[in-house]
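A single protein chain has been omitted; all remaining protein chains appear in their positions.
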């Protein structure tokens, strides 16, 4: 009876996952969708614990509850406390935990299998073959996902900012991967206990080496990919136990995550293979800024005056704004300009920053009114009637080369057409290139003035100038 | 071995169905999608015949091939020959065939079950219970779909144009449905051979009575609904045999068809329950055309002159154009106007006519250039700069009440804003209402002139007038 | 109570099948999402052809009917015939319709 009830609960949980994920794809229902998935998860977990049939000693129950309570407390507080800008790191970390969980399950099950029937392991019977395949796959994929996520975490964290690349790293990685496959096969054929630890070590190594050469800026894509890896690892767990809720959850995330990775890559106009094996995650040496024409500087006071006497100012935020943590300062700038009767809007490029929706999250954190954030297609026609465009720490997303230069790596990416405004003021710290590592001709436009300096300090000084006007 | 191969073939066919259906949802890939589904079907059929295991006498093979060849010839030629405007009828007919097929299978299987084990039928064992449920469900749903489709066919055909409504027909239908359920239960419990024929008769009756009261104009929705019924009937066949390709195909069509029905109803702003049980499928008595103001007539010659000296004419085709078979005439009108230097466009409302895409199919048949057909949202802004709007046999799709009168049954349906044009000429045969059975204030607009008469003859005469100018 | 228990048993015994049905329904619904109105008729017609897969059942019935069971053979013959009409007619007419749309 309990067993049957559990089956039904798993069915319900699976349906909730699907519906929740579906709703998460629509801005209006997204939050509810997340809660629905969460409800499905609670159902699945509670069912698994309370509808278990067979003798279980109290100590096991105590351990399970201890683990869940501890995990809940840590997970909840971390998630609640973290700064919005650190979210990719956090997602990466949680993803790693899931991978580790899958790997641990495989380890334990392998031991069970081995202790249960050590002789049979010498020549695994076909009956155990399926189990063994699931265990090995879960171990490998889970470990890769775990190790990769941790490296991604440190990269986003800044600890490992510079991508470290061994010479011919792609070949080295390929060799490690080959080793993983060989050892897996060997393990499958021999069932040796020692080998599984070798396999574990190799998989972890591969996870590390896989993410190491990729530039920190590409981490969102990598995390999305590792996310779908963990999904697949969970699905193998499902195969192992014939557990349908693990299967639906795992496969769903596996396929949805893979598609999401591809969609993300498309949005920033980079093929996924280039991200993984790829050339330009490391920024090419700073683009040469000779001979492109002259760059015009502008002082803070002049900028403040110009803005103060404008009718309409559009702010284009970019990655630099996030790095400088200048979201509160820019909100202040907006408020004071509005007090002075200037119309202010934000133009949000879909891939500005380093994760999708980065700018929305960032500005929402600083309490910027949602209505002020305009999407690319809506705001582009407004630039010709704009007095001042203020580009803060953005670069690629306003690079006209995307429209004019077919040889440019970002050619074809839709951009914010800042060049159509009457005045363009660009704040960044130097003439250095942005994420794509390419020069930006907008800087040399006669209508453009450069306002060098860290975004936060520059904007703060701008605000205090404006206050005196 | 053959059996295994067949399983794999069924898997491939199922995937082809899904991919094909998916592609059919996009104008660019639709045709390919249809072919992909067809390929899946061929695979499934060929596999079923050639990978069958066990003794089969030649006569059976001969019969099967005879049936397939005959069916292919009839189906192919009918489908190739039919006029484009008769497509809903044809779809309805083919749908009925599928339903009948499902019902026949159930009949045969019931007989098999009965002859195989007449004693067990007295008290059907749980093992046979599932089989029996599948047989009964397949029979009922298949027969309803068959009978309903045939009635729908005759309604579209014109043979049964007027909806026939017994007094309190909804209750009568409900009673028949209740009888169907009772007899089904009885059959399930007793397994009596006689009862299955009673059930068959009742199901057929229900199918007839279900569609009878619904107005001919609502048939596309009804067909879409019956379409998903047949899907479900096919799925029950799949359950019966544990046949996965029948299951995927059937369920897919069942769910996709149901959604499509709902979407279609939404597009024409009518709740689905209203269509089925509903009030206004029969047009209310012709709307009173008193006291709304005066209607201005216009002669053919005046119309020709007005058009000839216009810069831009927009044609709004509607159901009347289809009824009058005036698609070739209107194309001629377009050509001659263009020869005289007038810009001509067609404004296509999504639910103009009696089936989705009706106007597109109709005008495509008459070789009208696809580029000339403008969708509602694209053309609406153009009306204010249009000299003459020529409304041919359309009514509801240009009724301003949809925007202004919250009590109107079509309130909320987006319309073609013909009222914004400089001159409006409306061709129809009388002041009678259209599909929704409501009056149209546009006819009384001072800018409007009515050009009464059958669309085809009116347009033909218009063309000959224009030729002399 | 007994009833609930039987029901649960039924559900859990057919677990695989239930997942199959639920997932198929979702696929069916999702696959249709956001079809433009112009494609409604071809889509209806295409879906109509797909449920013609019921012909597989009809063929199966015939292959398992013994040579001297005349009634079943006759009924089966018509089942296959009607199924073929559904399949062939459905796909061909859909193709014709879509061909019209393509025309530039």
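So that you can tell them apart, the chains are marked A, B and C in the order they are listed, and the count of residues begins at 1 in each.
In the analysis below, contacts are C-beta pairs under 8 Å (C-beta built on N, C-alpha and C of every residue); 3 or more make two chains touch, one makes a residue touch a chain.
Just so we're clear, the structure is a prediction, and the values are computed from it rather than from any experiment.
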From A:151, A:176 or A:252, residue that would touch the chain that is not displayed: A:252
Residue in contact with the excluded chain [from A:1, A:74 or A:174]: A:74
Option touching the unshown chain, where A:234, A:394 or A:410 are the choices: A:234
Positions on chain A contacted by the hidden chain, ascending: 17-18, 20-22, 24-27, 30-31, 33-35, 37-38, 41, 44-45, 48-49, 52, 54, 56-57, 59-60, 63-64, 66-68, 70-72, 74-76, 78-80, 82, 84, 87-88, 90-91, 93-95, 97-98, 100-102, 104-105, 107-109, 111-112, 220, 223-224, 227-228, 230-231, 233-234, 237-241, 243-257, 259-260, 263-264, 267, 350-351, 355-358, 360-361, 364-365, 367, 369-371
Absent chain, residues of chain C that touch it: 16-17, 19-20, 23-24, 26-27, 30-31, 33-34
On chain B, residues whose C-beta touches the chain left out of the figure: 1, 3-8, 11, 14-15, 18, 22, 244, 248
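Here is the rule we go by: only the chains that are shown with their structure count from here on.
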Shared interface partners, meaning chains that touch chain A and chain C: none
Furthest chain, CA centroid comparison against chain C: A
For chain B paired with chain C, centre-to-centre distance based on mean C-alpha positions, whole Å: 18
Distance from the mean Cα position of chain B to that of chain A, given in whole angstrom: 46
Interface hub residues of chain C, defined as touching at least two other chains: 26
Residues of chain A touching at least two other chains: none
